[in-house]
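Of the protein chains in this complex, one is absent; all others appear in place.
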Amino acid sequence: MKIPTTASELAARIPDGASLALAPDYSGCALAVVRALIRRPARALHLIGVPQLGFQADLLIGAGCVASVETAAVSLGEQGPAPRFAAAVKGGRIAIRDSTCPVIHAGLQAAEKGLPFLPLRGILGSDLVRHRPEWRVIDNPFRDPSGADDPILLVPAIEPEVALFHAPRADHAGNVWIGVRRELMTIAHAARTTLVTVEEIVPESLLAEDVSAAGTIPALYVSAVAPVREGAWPVGLRGVYSPDLEHLRLYAELASSEAGFERYLERFVLQPAAAK
Amino acid sequence: MKIPTTASELAARIPDGASLALAPDYSGCALAVVRALIRRPARALHLIGVPQLGFQADLLIGAGCVASVETAAVSLGEQGPAPRFAAAVKGGRIAIRDSTCPVIHAGLQAAEKGLPFLPLRGILGSDLVRHRPEWRVIDNPFRDPSGADDPILLVPAIEPEVALFHAPRADHAGNVWIGVRRELMTIAHAARTTLVTVEEIVPESLLAEDVSAAGTIPALYVSAVAPVREGAWPVGLRGVYSPDLEHLRLYAELASSEAGFERYLERFVLQPAAAK
Amino acid sequence: MDWRKEELLIDVLACMLEGLGHVAVGAASPIPGAAALLARERSGGQLRVSVLGSERHNPFTDGSRELFDCAAQGRIDAFFLGGGQIDGAANINLVGLGGYPRSRVRWPGSFGSAYLYFLVPRVILFREEHSRRVLVQRVEFVSAPGTSPPEVYRPGGAYALVTGRASFRFDRGRARFLLQSVHPGETVASILEHTGFEFDLPGDVAETPAPTPATLGLIRGPVGAAIAETYPGFAARVLGISAG
Partner (left out) sequence: MDWRKEELLIDVLACMLEGLGHVAVGAASPIPGAAALLARERSGGQLRVSVLGSERHNPFTDGSRELFDCAAQGRIDAFFLGGGQIDGAANINLVGLGGYPRSRVRWPGSFGSAYLYFLVPRVILFREEHSRRVLVQRVEFVSAPGTSPPEVYRPGGAYALVTGRASFRFDRGRARFLLQSVHPGETVASILEHTGFEFDLPGDVAETPAPTPATLGLIRGPVGAAIAETYPGFAARVLGISAG
């Protein structure tokens, strides 16, 4: 593993057409890499929301980088619905594979365990099941054989080709501290390639003491790490800095139209010096 | 939740006949409670190894507290095989439900997810499967229908009535820090009642900062906490104190005979003042 | 004492949490969040409240799957769900309108609704807008069904529907709502006018009681201070409280 590398080099490791697991705004978003993908421009990405998506997905979708989205939701949270996502669905420009949070968690855990599927309670009778023919319903093999039927959903493993996220810190060996954002550990386990930006690279090993090790993804699962200060701007990084609400409001406003979104891209993405 | 309580009060919350999830020697063993169970004496416990068992199980089995053991192994590690376990199996005094580590992890994760079962790769063809009629083999519903059969094992949920372990610290709200010993979090999620002894109760909330929260079981899953200094003696507590190898060697020597084990009990368990 | 509509709704929702052990509230839900915190105040701290958008009031340490596992373990007694559309059988639509998958109007998506609706015993549907646009005869997309056939494992389900105009209880056996009370300023006629689905009417429909001064004191005091951390905009706009 090459440490440190740069956001651009991480972007270069995400091929067009890749399936890309991304976290919601509250978790860890590697936005410097996302902007580099847009500048390339990346094409035909398959986004996987873990379990939902926010700002970064709307940006990638609006910029035409995305072919499909598998997610429990796409939303800008307090800033309202995700305008480029809604427009792309309406225009038929992306394929949407609607899911629900626990199905995505179960699919990723199946991949983490090298399993073809996991079972899951609930969900039966939702139209999600009608539109996802790859989900199966079986009769629970463990039900009392003299009792009533007990239908249960099985969902297939979700194996992202690439997991991409931002975290507070890594060490020189490539161990990455994610604290309580444990879904990032799950995708690092489940994905073939895991690319991470961090606020800083610290000198001491994060595995040396259990206090830090408890929140650390071992380097074993990490393909490359790039230090990027404020790398989650503008959505913020839990415990480190807050979302830039003014910027996110500006985004929501501009992105409500195609032309406004183009102005946003021009000003904040395509001119990298202006990105912050 | 009553905090703090005592080891004896925790033992009183484990009824005779309960299924009791216990960790191996390297994880977190609440030995003060185990000794209190022997003094009571507890009877007909069903031990669940997470995923295997060591000193504390041999002690409970030797003392006649145990009706059955579901585990991947019982061993004293560097001190050799578990003599009272082997003698109890040979004498037909306990029922042994042999398992393998990942089946126990899967069973506990099924309980954690409120599921009747989880699938698992491997294991087929092991005699374990022959002796566990409650395990099922199905044809993978996600295999290519035009391809060959793909048998896969399903194992039922393991829902312990009680999880019992020792950890470095808790706070006054009942949050418990377990660091990287994450199997303790899984059993706290899976069990109906979770009883914990800790080295100390700290004044600040363990959830206040992500650095400590990352290794913390929330109080939501914790039924009672008792502070017990050196509560994992003699098997040790990772990062806090080492195993008392001299004592463990003495145990292995004495426990190799019924009479020697009785002498051990008399000296180190039944006289609580002598316990250390 | 003057009160705002939001304060009434916080009070109504909080009353539905009385005596429970643990309520979880999703992100971007300031009124349910405030209701949960009000119920906790009233319980003397006995009610455990997990606010998902919060760094301070969210106890989970096992990643975003923990909420769902926790619900499946039976450790969450109540949860709130909304809906772009809600129908008379308590089906909810969080996906969109005008065809699927190429929806003319696309909403964020189903989030965890299709799971939590099955596993949390007391799911309270909350939508401030009460109109024939939202409360429809039949949702266009079922993100999560209001009821299930008897063979489907479902310890949870809808308990009530609270809107800006009224409160309904849900009868799971009959798969129908029963009007429980109309908020001050509304009448049975106005509810019928603005509701797109059929529902049952009791002999006598009460008016939702206005929040008492004691309740308003809690909402504007400790509840507001706690909610300001997660929903600073809401606390400032509605309760006149700025984050500490």
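Order as written gives the chain letters A, B and C; numbering starts at 1 within each chain.
In this text, a contact is a pair of C-beta atoms (placed from the backbone, for glycine too) under 8 Å apart; a residue touches a chain by one contact, two chains touch by 3 or more.
Given the structure is predicted, the values throughout are model-derived calculations rather than measurements.
Looking at the complete complex, one finds that the omitted chain is in touch with A, B.
Only one of the listed residues, B:13, B:43 or B:182, touches the absent chain: B:182. Considering the full assembly, B:131 is the residue among B:40, B:131 or B:229 that touches the omitted chain.
For chain B, the list of residues touching the undisplayed chain reads 24, 26-27, 50-52, 71-75, 77-78, 81-82, 85-86, 89-90, 92, 95-96, 98-103, 105, 109, 120-128, 131, 148-152, 180-186, 238-239.
Seen from chain A, the chain kept out of the figure touches residues 111-115, 175, 185, 189-190, 207, 213-221.
By our rule, only the chains that are shown with their structure count from here on.
Touch-path distance (fewest steps) from chain A to chain B is 1. Chain A and chain B have CA centres that are 36 Å apart.
Work out the mean CA point of chain A and of chain C, and you get 28 Å between them. Separation between the centroids of chain B and chain C, computed from CA atoms only, is 40 Å.
In chain A, 120-121, 150, 152, 180, 238-239 are the positions where the chain touches two or more neighbouring chains simultaneously.
Contacts with at least two other chains are made by residues 60-62, 68, 72, 119 of chain C.
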